[in-house]
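Note that this complex is displayed minus one protein chain, with the remaining chains in position.
The first chain written gets the first letter, and so on, giving A and B; residue counts start at 1 in each chain.
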Amino acid sequence: MSLIVRNLSVDHGAIRAIDNLSFIVEKRRLTAVIGANGAGKSTLLRTLSGLNQATAGKASWGDHNLLKGKAELHVRKGVSHVSEGKSVIPELTVEENLELGALWRRNKKEAEETKRYVLDLFPRLGERLKQRADTLSGGERQMLAIGRALMSKPQLLLLDEPSLGLAPLVVEQIFQTIRDIVNSSSMTVLLVEQNAMGALKIADIGVVLNLGKIAAIGPAADLIADPAIRAAYLGY
Amino acid sequence: MNQFISSILIGFSQGSIYALMALALVLVFRSTRVVNFAQAGQAMVSTYIGWEVINRTGSYWLAIPIAALGGAILAVIVQNFLMRPLSKRTSEGAIAPVANIIVTLGLLGVLHSGAAIIWGSEEKLLTSPVSTNGFKIGENVYPFSATDVLIIITSVIVMLIFAFIFKKTNLGLALRAAAFQPEISRLAGIRVDRVQTIGWAFSGAAGAVAGVLIAPGSYLNPYSLDILLVFGFVAAVIGGLDSLVGAAVGGIVLGLTLSFTSQYVGTALTFVVPFVVLLVVLLLRPNGLLGGRSSRNA
Partner (left out) sequence: MHNHHRRRLIGFAIVGILLFLLSNRVGVLRLYQGSTVSMYVIAIGSIVLLTGFSGQISLGNGAFMALGAYIAVLLQTYLSLPLVLTFFVAVLGAAFFGLILGVAAARLSGPYLAGTTLALAVALPSLVNQFPVLGGEQGLMFNAGSAPEWLGEVSRFKWLFWISTLAAIIACIGIQNILKSRYGRTWKAVRSNSTAAELSGISSARSKVLAFVISAGIAGLAGVVLALTAGTVAPGAFPLSLSFAIITGAVIAGISSLLPGSVVGAVVLVGMSQLVGTFTSRFQMGDILAENLKELIVSALLILAVVFTPNGPGEKIRAMREHRKHHSHGGVR
């Protein structure tokens, strides 16, 4: 099973946010999409998870068409999306946020198991189960957001800027956890990041996006080594 | 029991009806960000359904659940066939910010006149199963009656049912999540459209119970619940418009305020008090007495 994006275009009003994009994400790989602000990274994820409408092209996960149907149905096909900016519900408790991700499966026992797995990954959430999500720190909220997505037992995890607004140390910790998840499960991850260096370091494949088009694609290590990419996107 | 305690009890009984109406408004506002001004009309039609039940079976007890069911079905129809298509059609232009308000108003008009055509505009009487005469203690008769006790008990039961559903069940969790963050709920796999419809159904049921409870104390005609809408709205605003607990508290606060002003100042102020309370709350505590964080510009 792989994520196949073919000739995908997405319009934001009069602006073409994604322009004829094609790429493939292999199973069990961690692919990082990097690029400047406004390169179309978030739009790409929002389109794949059914929040935005595509203008043209195809996108599929296995035999599931990602451009048809609503976001809530993609989850049922194994696609979970952590949207930009700590996608948790602040008014609910940590535990409720987690349970939310497993509600659609209507299987209490399985949900309990998944919860245990998530709390093993993020032990700090376990200490705060009964607290409202808005009492958490930024890093904890991001962990909760990822945890909520994992509760749906995804095969494809779409992560939008998990490092946004977090301290460097916390970012490193979260990136490491993302790498661990890929290593220890059969999950495929598409990670969108402004923090290009950090993302490429943990990724298998890197995609550089510029104004809705692919500027470069290849093994993450190669991209890091490429002087042109370094100068334009990695800042040194 | 003296006059003071009697006023408190009356305040609670009337206030719990306002609380139910406020609950109806808040349930819809939370799930779809619409203040449903047609709620008065929907509750009125449901109350007529209750009246028909009493007419045919003679049982007020049966009238409450059937009216509630009718109210729920009506609300689902309104949401599915009117409000949902509407929001897709009116996202642009000068009409966009007011389309919801205008359409619920139009619906109120349709329900008013429709009910008047079906049931006539003359007043109907819903007889309470228990006495509406005030309790008598010694020589004194107090305005607090067995019907008031019935109102309080029924309202409390309805609110407990809601509290249980919202706090203890999966459906409740989905309802709360979809109300606060529809997009994130979608990403978590919640069928938000369906959940919103259930929110509307609950709202319709709450409004219907409010209507059936208030009708024995006053009369029923196509317009008689409009004032309850105003009271419910004021109560909801006191509670912050998107808090269920706030709606209940707001209803009681308004009920007590009204009962004390009519006891100690005069009944003439009944229609002025809510208006003044509304303005004071909006200007001094714009997020309701319990104080949420959302702004009034929703």
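As a convention for this text, a residue touches a chain if its C-beta (ideal position, glycine included) is under 8 Å from a C-beta of that chain, and two chains touch if they have at least 3 such contacts.
Fair warning: this is a prediction, and the values are worked out from it, not measured in the lab.
Asker: Quick one: which of B:Glu52, B:Asp193 or B:Asp226 touches the chain that's been left out?
Answerer: That would be B:Asp226, which touches the missing chain.
Asker: Suppose we count only contacts with the excluded chain; which residues of chain B make the list?
Answerer: 29, 34-35, 37, 82, 85-86, 89-90, 92-99, 101-103, 105-110, 112-114, 116-117, 120-121, 223, 226-227, 229-230, 233-234, 237, 241, 268, 270-272, 274-275, 278-279, 282-283, 286, 296-298
Heads up, the rule we're going with is that only the chains that are shown with their structure count from here on.
Asker: Using mean C-alpha positions as chain centres, tell me how far chain A is from chain B in Å, no decimals.
Answerer: 42
Asker: Quick check on the complex: what are the chain A residues that touch chain B?
Answerer: It comes out as residues 49-51, 70-72, 75-76, 80-83, 87-92, 96, 99-101, 103-106, 148-149, 151-152.
Asker: Provide the residue numbers of chain B that touch chain A in the complex, in ascending order.
Answerer: Its residues touching chain A are 170, 173-174, 176-177, 180-181, 183-192.
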